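For this view, one protein chain was removed and the others were kept in their places.
This part shows subunit A:
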Amino acid sequence: MRYLPKSPAEREQMLKEIGAAAIDDLFSIIPAEYRLNRDLDVPRQQAESEIIDYFKAAGHKNATDYTSFLGAGAYRHYRPVIIDSLVQRGEFLTSYTPYQAEITQGTLQAIFEFQTMIAELTGMDVANASMYDGSTGAAEAILMAMRVTGRHKAVVARSVHPEYREVIDTYLKHRELPSSLVSFEPKTGRVDLAALEESITEETAAVLVQSPNFFGVVEDIPAIAEIAHKKGALLIVSIAEAVSLGVVRPPVEADIVSMEAQSFGVALSYGGPFCGVIAAKEQFLRQMPGRLVGQTTDRDGNRGFVLTLSTREQHIRREKATSNICTNQALVALMATIFLTVYGKQGIRELAEQNLAKAHYAATELTAQTGNKLLFNGAPRFHEFVLQTGESPAVWQKRLMKNKIVGGIELGRWYPELGDATLWCVTEVIPKEQIDKAASVLAAGLVEA
């Protein structure tokens, strides 16, 4: 009980001062029949060394010596070491939501910097202080668009991350808010503009697309925006790979951007915690969910920061709030802020260009050497691409795994019409020799077959 700072004698003394004979007196209000009169059946108390051994063994079982070409909404980028040394400072780590502005200026100023950076990168006017992740942020962005427009239908591109679409479904279906899907062009992987035009009606609140989309293809945002706006719908652009913004044109024609910031210095951690964020044009500010930090002054005229516009929030508005979100991802947003400060204006572009070059090289090699087909070759891509193989992905995944490589993720579970297709991701941390190795393993497999 190393976390408990009281001696047995102190406990006795405290009980005496309270006027209780025994600790159980303090629990006497709980009816006897519901009290637990046994130990919880959880593992026994363990030494710190045992805890570390347990988790190290778990990590080891997970295997760390594989090269991974997995992306699909969770991206491995290099994390500068100062991120962890700074976010582990107790004043950031063990602080609460900055309700008391005078003693939380550190968190507040860092969030203000985060909001500024996100606005700069996305081309939006304002950004909030984070959402749970990219998927819930996308769902909340649609609800936000419904509040803004007073309309109740949504159109979602099929090229949006399938798990994001599932989350959107969950948020909408239980409130009986209808949504429809719009397909992609088989040649480019981009949103089918004609189909999009047809699916939008006078009742459509929002069109949600992802760019780069789930296939790694960059969408034609100006064209999509024009179609959406023509019928009075808002355009929401979801960004799952934030590093793309270093080289891909920001979606300035969008009304709302819902972004996953995991790529900015956040560990994969088997899918979480990540960091969603909603950015938007200024006129939609009052309908934006989540926390916002604003600049102000104190009594002496010093600049300071506070949580602001809280009349949108659940603790004030209760059932009329813009959202029920309360705890967000502040510490993860801080990681992203530090990451973006480290890379800065030039670094983020250079980083994005390296990703672009590596993925371009991999796509070229994996097709040239193996005869596999690169799908959606007619459109611009960032660092992910879809390969269509001549054999079942399960077979070649096994072969790659034997060589300590995890290849692209199978798309058949979500897009059966694409056949034996896999989605590959190449970031700056994958060396050329591993790309070459993957290509030769796949090429050798074709010979064997």
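General remarks:
As a working rule, a residue touches a chain if its C-beta (ideal position, glycine included) is under 8 Å from a C-beta of that chain, and two chains touch if they have at least 3 such contacts; residues count from 1.
The criterion applied here is as follows: contacts and distances are computed from a predicted model.
Selecting from "Probable glycine dehydrogenase (decarboxylating) subunit 2", "Sugar ABC transporter permease", "Bacillithiol biosynthesis deacetylase BshB2" or "Transketolase C-terminal domain-containing protein", the unshown chain of this assembly corresponds to "Probable glycine dehydrogenase (decarboxylating) subunit 2" (UniProt protein name). In the complete assembly, the contact with the undisplayed chain comes from A:107, out of A:107, A:199 or A:389. Within the complete assembly, A:342 is the residue of A:193, A:342 or A:374 that touches the hidden chain. From the options A:248, A:261 or A:277, the residue with contact to the chain not on display is A:248.
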